[in-house]
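What you see is the complex with one protein chain gone and the rest in place.
What follows is chain A.
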Amino acid sequence: METQTHKPHRPAQSGSKAGKTGKGKQKTGFNEKAFAPKSGRRADRQARRNVERDEARLHVPLVNRTPDDEPPPVIIAIVGPPGVGKTTLLKSLVRRYAKQTLSEAKGPITVVAGKKRRLTFIECNSDLNSMIDIGKVADLVLLMIDGSYGFEMETFEFLNILQAHGFPKVIGILTHLDLIKKQATLRATKKLLKRRFWNEIYQGAKLFYLSGVLNGRYPDTEILNLSRFISVMKFRPLIFRNTHPYLLADRIEDLTPREEIRTSKGRCDRTVTLYGYLRGTNLRQNTKVHIPGVGDMDIKTVTKLGDPCPLPDADSEKRRKLSEKKKLLVHAPMSDVGGVMYDKDAVWINVPGNFTRGATDVPHGEGERMVIDLQDARSNIRLFGSSSNPLTIGARHHDRENSYSYDDDDDDDDDDDDDDEEEEVSEADSEFRAGDQVFSEDEQDDQGSGEDDEQPRTGPSNTGRHAVRTIVRPTRGFFSKEKEGGDVAFADSDSELGLSDDEGRDRAGEIMYADDEKEILSDGEEEFDEDSEDEVPAWKSGLAAKASAAFEELNRRRWHKDWVAMIYSSSLSPAQIANSADTTEVKQDEIDDDFFRVNSSGAVNQDDLDMTKEVLSPVALKEWEDEGVLDSLKTLFITGDHDGGVADHETNAHENPEGGDFVDLEARKAQPAPAEFEGIDTGTRALVEGYRPGTYVRIELVSVPCEFIQHFDSRYPIIVGGLLAAEEHMGYLQVRIKRHRWFARTLKTNDPLIFSLGWRRFQSVPIYSLDDHSIRMRMLKYTPEHMHCYASFYGPVALPNTGFCAFNALSGETVAFRVSATGVVLDIGRSTKIVKKLKLTGVPFKIFKNTAFIRDMFTSALEVAKFEGASIRTVSGIRGQVKKALSKPEGAFRATFEDKVLMSDIIFLRAWYSIQPRRFYNPVTSLLLSDKSRWFGMRLTGQIRRDEGLKTPLAVNSTYKPIGRPSRRFNTLKVPKKLQAALPYASKPRLMKPQSKQTYMQKRAVVLEPEEKKTIALLQQIRALRKDQVARRREKQQERKETHRKKVQKDEAKDAEKEKEKKKVYMRAAGMKSKREADIEEGGSRKRRKT
C-alpha cells in the first residue's frame, strides 16, 4: 500500500481555472463576504475612507529628467556600521555582475547589469560626513545590519539623514545570522529586527537575510536573489536631484604643473579634473559647483568623454540576453581592476609574478597588456589611447557619429600637442616613441573603448578615443596653432569661401566654452582627417567635397544670416547685425574669443535714448498708400484668401461678439514641445543645452585647495553638485525646525549648529523664534519640546521647501544620537524680523492725581522724545502713557495713568528689540583634512571654558539670594483731637480699653450630677475596651504583613538574579562588538572573522 504512487496534481496553466489555483484564501487574500459592510452607513463611511486614502496617495507628478535612452548608472550605496560585511557584499555583487574578484574595492565601481541598466556601487564608511554625502546622491541604499547585534546608532542616524534629503529606496540586509545558533532565537531576532525596520521605513520594506560567508563572499544564490531585486527596482524622481546637476566622481587627477608644485613645496592651489557620469539635470558650462567637504568651485571646462562602461549597443541589442562579454565590463578607476589603478597623480600597474607574451590562451589583464605593448615598442601600439577599458569587446561605441570621436590622425596630432604641452615627458618615455605616438603620462585621462585581444588588429586600428584634448597651455597655444600650419590655413580658406554654417557655429561653441584655452581643431576638419592617408596632408584631403559644400553654403547664406554666430560670436554691434541684412559672412577676425571684453559699442552713439518703440517714419510707411501692397497682406487675415474653409470655421469658434477682452489663451492648444534640439551639431548643442545626464564627463576645476589632493582618500566619496544661480549667494534663511526627539539636549539660540542643506554642510549660528499672535516673530532662548519652531541663520541660499538636518557635532566620538534637528527652508531674505522683549523700568518720584513723574527709565530727554506716547504699566496693572520729558533730572518724564500710582510701584515699558542672526558661515571642509572624521568647527562657550579651564563668570546681579519679605507694619491711625471733636458721632473713632475683670462665664464653677458621673464613667470604659480591641487587631495585621514582605523579598531576589544573568549576556555581546571594532582599527584591513 505504501509503495503506491499517485499521479501528482497538475494545476491548470491556461483556461478559466488558471488563475484560481493555489490555496483559496492565501491566493485571494480576504474572504470578501467577511468584510462586506453590514449597514448602509457603514458602507458609506468605508467608501469615504477609501476615497480619502486614495486621495492622500496622490502626488504632484514629477517630471523624470533622466534620459531613457542612455541613463546614468544607478548609484547603489552600501551603508552600515564597521565590521558588518559591507566590503564582502560589494565584492560579492561585483563578482556577480563582472565575474571578477576585486582585491581592493575603493571608490565607485560601475558595472553593466542589463541592456538598459548600469550600476555604480559605492561603499560608505561610517563617518557621518560620508553618510550625509552619500545620502544625497544614492538612488538605492543597501542598509546593512548586523543581525547578531541589532541596530546601531549609525543606522538610525543615516535613516534620519535620508529622510531630510528626500528618501531614496532602501533595502535592508541582515548579516552575521550564522552567529545565532539557536533556530528559535534566529526566528525571533529576524522578526524583531524586521518589525523595527518596517517602523523606520515603511510597512513591508524589503529586508534581506545573508546567512554566512563562503570563500570570502556571501553565498551565490543569496547574492543572485539580491541582484534580481536590484535589477527590477524602480526609482521615483526626487525633487532636489531633479533640479540640480551632479556627479559622483569616480576618478580624480591633479593637472597642476609639477614645477609649480615643487617650487611652492606642494602648497599651491591645484588644477584638478574629476571624472564621472552626469546625473540630475543638464550641466551647463558656467555652472558653479559645490564639492561637499571642499567648497564652491568654478568649472573651468567640461569635456564629454567616451563612455568607459557603455551599455550594449545596437549590435548586441539584437540578442535577447546580455552577452557574457558585456557582463565583464567593470569601471572602477580607484580600485585595482585588471591590474590598473588610477591614483590622483599616477597610474599603477600590478602584474602577477610572471606572464608571457605568447600565451594568448590566458586572458591578460589590462595592466599586463600595457606592459606587453610597452615591450613591443616598434609595433603600432596604442598605449593609453586605448586604455581603461579592460575587457571590452566592442571596439567602437555606437555613438560614433559623435563628432568628438577621433581617428588615428587626430591622435597623432593630439600626441603632438601633448608632446608640446607636456614639457616633462621623460627621456625614458621618449624611447617608446613609435612613429610619433608618445606615451605621455597625462593621456591616461582619455577614456575610450578598448581593443579586445580576440579582435584581429589590422593596421593602425581605431583607438576609440572619444574626447578632444582641449588643454593647451595658454602660453603655448599660439605656437601650437602655428605648428599646425596646414589646418590653420585650411580654416582661413574656409572663411574666404564663406565659412560653412555648421563650422562657424562650431567655432562659436568652442570659443564659448574653452575660455582661455585655444581650440585647435574644429570638428569639420576632424571629420575630413578621418579619411586621409598618412602621407597626404590633412588639409588636402576631400578638398573638392569641401569646396562644393562651401559653395552650397554660400548659396544658402545669401538668403539667411547665421544669427547664432553673429549674435554670440562676432564683435559686431547689434545695430550692425540688425541692419546688415545682406551680410553674407562673418569675417574670421570678427569672430574672436575675447568678445567678453566690456562692450564699448554703447559709448559710440551718445544721444540715442533707451526706447522700446521704434520711431515711426511716415516716409517708410508711404508704401502702404499703394493698394497693391495693402492687398498683399490680405492672406494674413482669416478673412483673406487661403487654402480651405478650415480656418473660417476656426474663426467662428474664436469670434467673440463682446470683443471687450483681448485674451483668449485657453483656446490655444499647446503643441508638445520637442524633447531635444534636432539637427544641430554637438558643439552648439553643448552650448545651448549643456551636457545631458548620462554622459561621462571630465570636469576641470581650478584653484582647488592643495589639501584636497594631499589628503585624498578614495574611501571618502567626492560629489560634484551643481548650484543654481540663486544658491551661489548668501542670505538669511528662515527655516521651520524641530529638535529631533532622540537628541538628548535642547538647542539654544546663538549656539553654533552644523547644517546639511542642499549639497552643503556648514556651521552657522541660528536664532530660534516663534510667531507671536501673527504680530511679531519673537525670539526663543531654547527650542520648544515636541514642537516646531522657526530658526533664522545666515548661510548660503537654498530654495524654499528644501529639507535639511542639523548636527551639533559630526565627530564619531559622540556616543549619543547626533542628528539634533530636522526641518525645511521656508523663506530667504536679506534681513530678518526677529524681536526680543525688552523691559525698561522706572520709579515715580512725584505723584499728582493721575499724573506722575518717572525717573530711572531713560538717560536723556532725547530718549524720552523717542518714546513719547508709548504705553507703560505698573506692576499692579495700572496702565499709562509717556507724555513729555522733564528738564530737571536728566531722562525723567511726565506720565499719565488711568489711576493714581503709588510711590512703591515700579513702572515698566514693554518694548521689542530687533535682533539679527550673526553673519557666521563656516563650511565643513572635512575632505581637506588628513583625518577626515576629525573636523571641528566653532565650539560652544561652555566647551571653550572646559577646554581652557575657565570658570563661568558669575554676575553679582544674577546670583540667587534668599528673599526676605518683612511683614508690612502699618502705623496706627491717629486722628487729631481737634478733628475728633468736630466729627459727627457716627464717624468718631470708638476708643475702648480692654476688659480687665473676668466675666461671669469665665469665673463660674461646674459640678456634675450623679447620673452624669455614671454616664461618663461608662463611656470611658467602652472607650478603653475599644482601644484594646484595635491594638490587638493592629498587632495581628502587622504579623500578616511581615510574612507577606518576606515572600516579596524572596521573589525580588529571584528576579534580580535573572536580571543579572541577562545583563551578563548583553555585556558579553557588547564586549565582543567593541573588541571586534578595536581589532578592525588596529588591524586595518585584517578581517574580524574568517570562515
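What we mean here is this: a residue touches a chain if its C-beta (ideal position, glycine included) is under 8 Å from a C-beta of that chain, and two chains touch if they have at least 3 such contacts; residues count from 1.
By our rule, contacts and distances are computed from a predicted model.
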Candidate names "Arf family GTPase", "18S rRNA biogenesis protein", "Ras-related protein Rab" or "LAME_0H01420g1_1"; UniProt protein name, chain not shown: "18S rRNA biogenesis protein"
Residue in contact with the excluded chain [from A:R284, A:R715 or A:R778]: A:R284
Residue of A:E104, A:D269, A:D296 or A:D313 in touch with the missing chain, whole complex considered: A:D296
Residue among A:G690, A:P766, A:P917 or A:G937 that touches the chain left out of view: A:G690
Residue, one of A:F156, A:W198, A:F235 or A:Y568, that touches the chain absent here: A:Y568
Of A:A18, A:L192, A:A578 or A:V875, the residue in touch with the unshown chain: A:A578
Touching residue (missing chain; options A:E614, A:E948 or A:E1009): A:E614
Residues in chain A touching the chain absent from view: 63, 65, 243, 281-282, 284-287, 295-296, 512, 556, 558-560, 563-564, 567-568, 574-575, 577-578, 596, 598-606, 608-616, 618, 621, 624, 630-631, 633-634, 636-640, 642, 647, 650-651, 654-656, 659, 662-665, 667-668, 670-677, 680, 684, 687-690, 724-726, 728-731, 734, 736, 790, 796-797, 799-801, 824-831, 921
